[in-house]
Structure formats: C-alpha cells, structure tokens
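In this view, the complex is presented without one of its protein chains, the others remaining in place.
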Amino acid sequence: MTETIEIAESNVEEVSSGKLSIIMFSGTADKFIPLGVLTQAGAAMGMEVNVFVTGFALLGFTKTHHDLPMSAEFAFMAPDLAKGMAANKVAGWDTMLRQARELGTKVYACSMMSGVMGLAKDDFNDLVDNIVGAATFIHQAEGGETLFI
Amino acid sequence: MTETIEIAESNVEEVSSGKLSIIMFSGTADKFIPLGVLTQAGAAMGMEVNVFVTGFALLGFTKTHHDLPMSAEFAFMAPDLAKGMAANKVAGWDTMLRQARELGTKVYACSMMSGVMGLAKDDFNDLVDNIVGAATFIHQAEGGETLFI
Partner (left out) sequence: MTETIEIAESNVEEVSSGKLSIIMFSGTADKFIPLGVLTQAGAAMGMEVNVFVTGFALLGFTKTHHDLPMSAEFAFMAPDLAKGMAANKVAGWDTMLRQARELGTKVYACSMMSGVMGLAKDDFNDLVDNIVGAATFIHQAEGGETLFI
C-alpha cells in the first residue's frame, strides 16, 4: 500500500496547460469514481477541465438525492469496494469534483436531456455551473483530450 | 422547458473545422441517443464526423430489426424517457444520424466484428457507408476528438 500511495502523491508534480473534457453519460455509481479522479487530477495539474453531464448521469447532480445503482455485472463487489475506499481514505467522487471546481473545473448539464428528463436549472445542485447544448460543449472541447464515460 | 430549448437552438451558430470520430461499441438503446445528438451537432457545426460501428452496436444498423435493450440498471426509466422524448419532440437517434449523413458524416462497420457476428455488407441498412478495419479508422481519426461509446 505504501508504495502505491507514494506514487499517487508524486503525481501532483505533473503540470499541464492542456484541456480535458468529459462527457458523463453513464449513471452507475462506479463510473462516478473515474469522473472524480480524472477531474481532480486534471485540475490539480493545471488543465482546463470541463464536464458535460447527460443521460442517466444527470441523476447524480440533482438536489433530490438518487441512489445510483452499481454496474449490474459487478454489483456483488460493492461492499468490498466501499471497504477498500474507506481503508485507503479515498474521497467520494463529489468531494473530488468539488476540489476540481475550486481549481476552475466547470460542470454543464445537457440542455436536451435535462428537458427530456423534466429537469430545470433549479433542480440541479451546486455542482452544476450551467445548462448548455451539445454543440457548445463539443466546440469547447476541441483541441484537447475528450472522454465519453 | 422554453429556456433549455432556446439554448439548444443557439448552438447552431457554433462553427468548427475540426474532426469528431466516434467508436460506437455499446448496443444498449440509451447509448444511441448521444450517438445521434453528437453526430448531428458536430455535422451541423461543419465538423468532419466519422462513426466506426463495432460490437453489439452493429445490431442497430442491420436491415433485420433488432429490439435493442436499455441499460439493465436503468431499464425502469424507459417509459419516462420515451414520454420525455415525445413531449420535447426529440428526434430518434436514426433521424439525427441521417441528418448528420446528409451533411457529410460517414458511418463504417468494423470488418472484424462484422465477420464474427456473421454480418456481410448486404446485411447492413442504408446508414452504413462501408466496412473497414480498425486501423483504417484510427488513422482517419487522428488529430481530432475521438470518443468510445
């Protein structure tokens, strides 16, 4: 354990002026871990990080709490993962995303899917900066790394 | 609702000479929505858009109709999503992809997975432009934004 933690800590020395864009579609709880890790790591390195939340992932950003399900195939691993996260003092995805936002990361909800799911701006919590369309986000993402989670 | 629709409409003003490539692997019905939205938005902005269909997603492009399943974890939301799509007059993914194709978007089926699934060129519908290998697609995608859905 000590070794891997040391390696992780050494990462904060990486510096970048690049851009990382994440289209967050999947709504299973497990996929929110890489969202937290990647935004936090990218922002800590100095990258411009933007997140476009759409599809089922919108349920993770509402004032009303939704219990997000684990990926069906690995639901049996949920208790062990929770134990491992606690034992390794890994922050929750929302804590990591909050840290990223303090460093400038922006989170946008997809206008079309918000409409389809009956969600207005007022339904989203304070992690969401604005509601935008897909074209606006694609345009903003150009010239960087773009991931679809 | 009015607000989000206005924002979405304002997107058509974005213009780009970039390139958007999508490797479409997932075959669940929900993942075809971002395929339609992203190709349509990218093409409307003037981007070069290319789609490489592989894996289970090939089932969405055959002459024989396949009833694509929803993501297992969110299948319970299917009726509400369908209602929301209808109420917001959101076009089906295939209609959006057709609009993208009219603007130049190309759709390629993966040669290897087509073979594995017993699908020849004649088994695909008119949304598919050609059958190509992964290397050809990766080569074509270079220098732009590439998503794996």
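As written, the chains take the letters A and B, and residue 1 is the first residue of each chain.
The criterion applied here is as follows: a contact is a pair of C-beta atoms (placed from the backbone, for glycine too) under 8 Å apart; a residue touches a chain by one contact, two chains touch by 3 or more.
Here the structure is a predicted model, which means the values were calculated and not measured.
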| item | value |
| --- | --- |
| Missing-partner contacts on subunit B, residue numbers | 21, 23, 25-28, 54-56, 69-72, 111-118, 120-121, 131-136, 138-139, 141-143, 146-148 |
| For subunit A, the residues touching the chain missing from this view | 1, 3-5, 7-12, 14, 16, 18, 20, 30-31, 33-34, 37-38, 41-42, 44-45, 47, 71-74, 77, 80-81, 84-85, 88, 90, 145-149 |
